[in-house]
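And then chain A:
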Amino acid sequence: MATGFAAFGTALPALGIAVPLVGACLLLALDQVLPRVAVDALAAVVVLGVAVLMGALVAITASGRVVSWAGGWRPAGGVSVGIVLVADPFGAGLAFLVALLTLAALLYGWQYFSHAEAHLPVLLLLFVAGMTGFALTGDLFDMFVFFELMGAVAYALTGYKIEEPESVQGAFNFGVINSLGAYLCLAGIGLLYARTGQLGLAQLGAALSGHPADLLVLVAFTLVATGWLVKAAAVPFHFWLADAHAVAPTPVCVLFSGVMAPLGVYGVARVYWATLSGTVSAAGVQRALLVLGVLTATVGALMCATQRHLKRLLAYSTIAHIGLFLLGVAALEPAGLAGSALYLAGHAGIKGALFLLVGVLLSRYGCVDEITLYGRGRGSRALGWLYVVAALALAGLPPFGVALGKAISEESLAATWLAVVFTAVSAVTGAATLRAGLRVFFAVGPPPPEHHDEDVTTGEREEREVEPAPARTPPTMLVAILLLLALGLVTGLPAVGSAAGRAAERFTDRAGYLDQVLHGAAAPAVPTPHGAAWTALGAGLGVLSAALAVGLALLVLYAPRLPRTLRVAGARTAPATHALHRLHSGHIGDYAAWLLVGAVALGVLLALPGSAAGATGVTP
Partner candidate 1 sequence: MTETNVLLIVSLTLVAVAGTVVVATGEPSRQAVVLSVFGLLLGLLFVVLQAPDVALSQIGVGTAVVPLMVVLAVRKIRQLGSRR
Partner candidate 2 sequence: MSRGVRTLIFLAGAAGLGMLLVLAFLRCPPFGGDWHPYRDMAVPAALAHVTPNVVSSVNFDQRGLDTLGEETILLGSVLGATVLLRPGRHETRREPQDVGRVLQVTRLGGYVMLPLALTLGLDVVIHGHLTPGGGFQGGVVLATGLHLTYVAGSYPALRRLRPVSWYEYAEALGAGTFSVLGVVGLVTSAALLANFLPLGQFQQLFSSGTVLALSVATGCEVAAGVVVLLAAFLEQTIMIDSSRERAG
């Protein structure tokens, strides 16, 4: 019985990849024959199955990693020709999150989403397989393969609405930039292979350890990290994200913002801790993550605050939050990582709910423009209140998971100025989200003036995703929204916090990872660290950023009634904002040029001597 259970446990990571694949093939063969309801139901059953399996995997990994060698090529003497799947609580948790969000996406699109002759559920299942594989594999080249799988399916999903000019252009930009990033990443993998002759994360780690990183290893890490950071949409690799997230079908946006982009941050953290910690200079890694994190958070927040296209607004807020996740990782210690992980999970639920609420607006009014929609949502108070709650949760209102993760991250970065960045960025993105919701659902403030700026994308002319427009919101859509909000709430539970703390200890234990993967050593128990819990200070900062968000939103809404001097001060910042908008040109050539510059900057930040400890108050 005990061995049977253990065998079941080691089979789980493989099943997380194989079950959606078999399901996709089955669905592809059957979806011309079966009636619509059966196709939807089959897809939902497969994803529910994956969710159950990955939930079980999360439970099992609480007591140690699950290591399984594909093909049965177990290592001898610390090396193997095979590929290893390694599930630890973070990897398993991400796989679980993927399944849950996909379930919500399918539920939202239940029977409604027009996908005649367009295989949407099949593409979603393949997407699940790609993301699960990326989260669970312990092999660098295999990560690249699953990265490309995620990518290929995602380009098609982004361009899915072929009738829309924005949609196809966004898909093209996404496809080109992600592919170029992936090729840089593959060049980096090649360099590491040239040096070590290994591809497994653990084998690479073992082969590299003992010597400080030379330029080859640094350049290789730069290239690999560039690939993952393109997926994560860190500035200046971020341009594609708003283009793609704003145009993809709404249920797909839930997955894009909730897990696909955050998987890039996970990739960087995974490769660093499993392979390169102790080899590359921690000070360099910390400096690079801090600079990119602050830049990403600031640019994302500014762009978010100045959007009127609701889905673009949410997309830029995702960029801002990715910056904050990077800052949490930048502490390079378990507490910051635990904070980022909780933040990420809570954000996935809340941001998903917000995207779906905007999707409901789109299905009703065929428009996602804040100014055109002013007051038009007044008929649906309930949705309005859900939106306000979600916006406040995004700003960091306790007891949601976003607030807990944010608090833990802030406390792990001892420097005060970083806590200020966290609070400011949460407040600004929360305020922008809230402002839009208050205008649309409650007609707060005077009607905003219509003004045309060729450097701003409006959302006036969008294709309805649901034809014909439903008279009232179908219950399945509401259930999906509530499910995602509940996810945001559950991730704020103290028990989840301490589990994340233990998971982070496990994640950063490089020696333990190598021993277990390469030599089959048992995983030792990890202590629950301090700091992975609610504190008065953390909750207070959460309330503060939520209150700031409300204040800022009201300030903007009532801006025309402000004293003249204040308005002039606001107008002074306009040229800077305008310049920032012009950089986001939608031009693929610009994006490719910035990608190269970003890669070089990353390399320089990693390689410069000296320490960033002075700025953060953290000594790696």
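Here is the rule we go by: a contact is a pair of C-beta atoms (placed from the backbone, for glycine too) under 8 Å apart; a residue touches a chain by one contact, two chains touch by 3 or more; residues count from 1.
Candidates were picked such that all candidates are chains of the complex that A comes from, given by their letters.
Predicted model, so just to flag it, every value in this text is computed and none were measured.
Undergrad: What candidate from 1 or 2 touches chain A in the complex under consideration?
TA: 2
Undergrad: In the complex formed with candidate 2, which residues of chain A make contact?
TA: 7, 10-11, 14-15, 17-18, 21-22, 24-26, 28-29, 32, 68-73, 79-83, 85, 117-119, 122-123, 126-127, 129-130, 133, 137, 139, 141-142, 145-146, 148-149, 152-153, 155-157, 159-160, 162-163, 165, 171, 187, 191, 193-199, 214-216, 219-220, 222, 582-583, 585, 587, 589-590, 592-600, 603-604
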